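What follows is a set of notes on a single structure, which appears directly below.
The complex appears here minus one protein chain, its other protein chains still in place.
Coming up: subunit A.
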Amino acid sequence: MVSTYARLAWTWTRAAAAYPGSFVLMIVLGFVTTALDVAVILVVFANTTTLVGFSRDEVLFLYGAASVSFAICDMFVSNIDRVSQHIKAGTLDTFLIRPVSAWLQLCADRFNANRIGRVLQAVLVLGYAVAALELDWRRAWIIPVMVITGIVIFAALWTLAGAAQFVLTDAPELVNAFTYGGHQLTQYPLSIYARDLVRSVTYVLPLAFVNWQPGLYALGRDDPLGTPEFMRFLGPAAALALALAAALAWRQGIRHYRSTGS
């Protein structure tokens, strides 16, 4: 599976590398545009020392954690959200006649190596925050768990978004609210949002487990909204449940695919 993905990704990268100027430019642009998010955080903290009780470096930590997971999925999975384009163009059929899962092929389709710029930016921010905060290593072990959990959650969200497009063929942008919107939401401490919103991203769409709940543990903090301590460790379970739901939805989507007229 990994080798098949790598082969597909490599082929697309080689095709894109035929235009090296644009390739490099896109990496730089990806780096710069996501750096603007950080600039916004820095501007906020130029005017205040804490945001709902969190310091600048703590906010950068939460931002960096969510962004690493998101940027990795954006690079490796997000192409799945073009499924409605393939349905409309009739090109989905060609994925379905291959002996490899359509999900894997669609994720790798037109693989865009220049998204590495965003991943690098996110890794830098997270690395800076972890170093600056001098986190206790008895708690910091959760950081890799958190990043992997986040990757699974975002990958599952994208898969759900792709599955939804089998039904919502004419409104593919609708589902972006959950993927890109989910990332926007997780960039700040969740306690800045209304309590009902936080509840729904904890118990319905488990975005709170991308960085918020495990992040609170890493930072050695109590939840300002008062969830119990064991919630910090439920991320992997929540991610697994969402991934299962996404896999089922995807299967249903494929089984109910109607193809085009010819």
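Methods note: contacts are C-beta pairs under 8 Å (C-beta built on N, C-alpha and C of every residue); 3 or more make two chains touch, one makes a residue touch a chain; residues count from 1.
The definition used in the following text is that contacts and distances are computed from a predicted model.
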Options "TldD protein", "Ubiquinone biosynthesis protein UbiU", "ATP-binding cassette domain-containing protein" or "ATP synthase subunit a": UniProt name of the undisplayed chain: "ATP-binding cassette domain-containing protein"
Contact residue for the chain not shown (choose from A:22, A:50, A:94 or A:184): A:94
Option touching the unshown chain, where A:4, A:55 or A:169 are the choices: A:4
Interface residues of subunit A (partner: the chain not displayed): 3-4, 7-8, 11, 14-15, 90-91, 93-94, 96-101, 255-259, 261-262
